[in-house]
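Once you've had a glance at the structure underneath, I'll fire off some questions.
A single protein chain has been removed from this complex, and every other one stays in its place.
First chain written, first letter: the chains are A and B, and each begins at residue 1.
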Amino acid sequence: MKANSPWVFLPLVGFVLLALLLASGLGRDPQELPSALVGKPVPTFSLPSLMTDETLTQDSLKGRWQLLNVWATWCPTCYVEHPFLLELAARGVAIAGLNYKDESAPARQYLAEQGNPFTHVIVDADGQLGLDLGVYGAPETFLINPDGEIVLRHAGDLNARVWQEKFAPLLEQSTQEGGA
Amino acid sequence: MAAEIGHLSLWLALAAALCLSVFPLIGVHRNILALQWYARPLAWVQWLALTLSMVCLGYSFYINDFSVAYVANHSNSALPLAYRLSAIWGGHEGSLLLWGWMLGGWAAMVGVLSRSVPLHMVARVLSVMGMISVGFLLFMLLTSNPFDRILPWFPLDGADLNPLLQDPGLIIHPPMLYMGYVGFSVAFAFAVAGLLAGNMDPAWARWARPWTTVAWSFLTVGIALGSWWAYYELGWGGWWFWDPVENASLLPWLAGTALIHSLAVTEKRNMFRAWTVLLAIIAFSLSLLGTFLVRSGVLTSVHAFANDPERGTFILAFLSVVAGGALTLFAFRSSALTNNKGFKPVSREAFLLGNNLILLTATFVVLVGTVAPLFFEAMDLKISIRSPYFNGFFVPLTLVLILLMVPGVFSNWKRQDGNGLLKRMALLAPAAIIAGWFAARLPEPSPWQGVLAIMLALFLVFAHMDDVVRRARAYNQGFLNGLGKLGRGYWGMVMAHCGLAVMVAGITLVSFHEVERDIRMAPGDQASIGDYAFVFDSLDSYVGPNFDSTRGHFHVTYQGEPEAVMHPEKRTYHASGQIMTEAAIDAGFWRDLYVAMGEPLEDGNAWAVRIYFKPGIRWIWLGALMMAMGGAVALSDKRYRRQRFANSEEGVSHES
Partner (left out) sequence: MTMILRTVFLLCLSLSAMAATDLYEFETPEQEQRFRVLLDELRCPKCQNQSLADSDAGIAQDMRVRVESMIKEGKSDEEIVDYFVSRYGDFVSYRPPVTPTTSILWLAPLLLLGSGAVVIVLLLRRASARVDDNDAADESDVNHGGDR
């Protein structure tokens, strides 16, 4: 038998690398998008408020840690996540709402019937702020720090598990830093 | 009851596959002819058992047995019968069964059509196919059993077949595609059998080649059907999206095309044997990779199956055993396959090497572009790769490929007089350039890339016409007699190569000259593209078997003369509530007219309507069909039939 040239192992090596790559992809959700806005300030806006007559701007999202929840009455998942938002609000978490591409009358009715977890609700009827925020559906939730910068973005419904895994660690870290 | 029988016969098939993968190989190693002989009957038992499973699943769909989970999820009592039956392969589990059934069928056919192949080789080949079958059947039985029952509370009616799949094109697209994927398993089995034997019979390529050609032809038709289906069913008017699922089918096709060409060299000259074996392994491994990509949920795609990482893990493990095992075998055994025959730098061998390099690079580009997002995701970089990347490589690669094809077809094996070759091409080039120059400005002037592509396509066609004439004349028995003497293998090649030219011309035409308009139209409105005027006459609605439809009535005039009547629809399917766009297409050899209804606009009566004028789009699929036909014609070549008789005497104990 002739001596093997080392090149004959090349296809095998290539395949092993490919298999490792594919294995790393298993179990990951390919749909999940990181937000390009993490670490950046909330874009400037000037939009009406749902519950009052004032005009809200990006300044309304500064001054404390808070959530910005994107919701709409046409979004079935929003109904699902609503009780958890109420629970968070009851625990003292500040949540601002962004009523996304919705009509104001049914939106007010929705909050009256389901309960209102929001400190204030921004009306984004034509979805332009949503576009600036990189929103691609509802519900989505942003975590915003006192400087008005986006720290985290979560697409899909917010529930206890997501809260524990993604939001709680960041908030704890911040309170520790704040206390130190 | 049918479901239980089907389930049981799947286990029977597994038992047959296990026996098939073990006993004939033992027979080969211990030199026990009886055990080798068992390969063929075992392949048949396996296939018959799988056929029974298919029939049982089909019967469950036929009688609307919604206690079978797979039937409940993919059918509905209102679904027309043809779609109920095609729903067998409308989902993950059933399409796996189709895969397995076809694999069994290919093995059984290899058993029947291998009279000229020595028994020890048949035993090895069928054994390898049995091993692949074991993997698939285990996968099906352990993770994706189509016969699982939902008891005792089964639904009264099914969830319906995905409306996208309720389409005549989709009845035959998956079977064609799978015939191609699975068919490459035969070439793979021959390759592995050759490596196992350690010493390859010179006739090896002649045995493996027709199987590869058939598989390739099926795959070509399958891909073309998929492209055609996406064109008219998805409502976007595109014919290729570089979607991961499409790429998954293109990967084995490109590797298979390279394989067909390198098999030609191996058959004629008994050279490049290691390379051919490697390509056969790669082609089938890429078929399996496609299955993994579509079913594991690692990539986002248009028509991926329900995503399940557990299934992904299984297929990846299976892929690793099959591809990893074969490539390991290749690493240790391939040196026995090299041989020292020579050829000159200007020769058919040399041009075919160039062809293989281009096709391999193209395969690699598709592979990189498809899996790279996974790679970058591991570094937290989320990127998207589609046409700008792929076209950037494919356009130049295809044009270079055409430039290599012409001298490749003109050249002799072993050595070719370079000056003669240049002279022949130099005579044809001006004709192609002039004709291309005019052809490219027929509809309206093209940009230079379009002109170049048309010229090259014409160059390819002219070269083959010239070649046919020369070869027919070379017999010196009159031109027509000479034409008759040309072999089917040769005609097949001419047809397939011209198919590529037609496809390139079609792609060029539609890319540079299509016109799209997105417009607001209410009944009574008129829109025009060039000399075509589209008039939206009226809107009505009707109720289909399992959907409601809003239908537009359009008529089209060309320079004032009636040209076509078109009925685009917007359908809402009852069971799923899914809304589907049914585009209306007026197909023609030179151009398609395409009308799709988008969304109803605020003011109620008006719709967003998309209108296309698509010149040459039919040529893309026509070209693909010509390629597949070329494969079929080549297959009918005398030498594959004659060989069967010539070799049958030396059959059984032949060891070279």
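The rule we apply is simple: contacts are C-beta pairs under 8 Å (C-beta built on N, C-alpha and C of every residue); 3 or more make two chains touch, one makes a residue touch a chain.
Being a predicted model, the structure only gives us computed values, none of them experimental.
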Pick out which of B:Asn64, B:Thr361 or B:Thr550 touches the chain that's been left out of the picture. B:Thr361
Among B:Ile385, B:Leu399, B:Leu452 or B:Leu539, choose the residue that contacts the chain missing from this document, as touch is defined above. B:Ile385
Full-complex contact with the absent chain, from B:Trp236, B:Phe332 or B:Tyr558: B:Trp236
Residues belonging to chain A that touch the chain removed from view: 30-31, 33-37, 101, 126-128, 130-137
For the chain that got dropped from the picture, name the residues of chain B it touches. 234, 236, 238, 241, 243, 268-269, 300-302, 340-345, 347-350, 353-354, 357, 360-361, 364-365, 368-369, 372, 376, 379, 381-389, 393, 411-416, 471, 474, 485-491, 493, 516-522, 524-527, 535-536, 560, 581, 598-599, 608-609, 637-639
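The rule is simple: only the chains that are shown with their structure count from here on.
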Residues of chain B that touch chain A when the two form their complex: 274, 278, 281-282, 285, 289, 292, 296-300, 309, 312-313, 316, 319-320, 323-324, 327-328, 330-332, 334-336, 338, 367, 371, 373-375, 377-378, 380, 382
Chain A - residues contacting chain B, complex: 1-5, 8-9, 11-12, 15-16, 18-19, 21-28, 30-31, 33-34
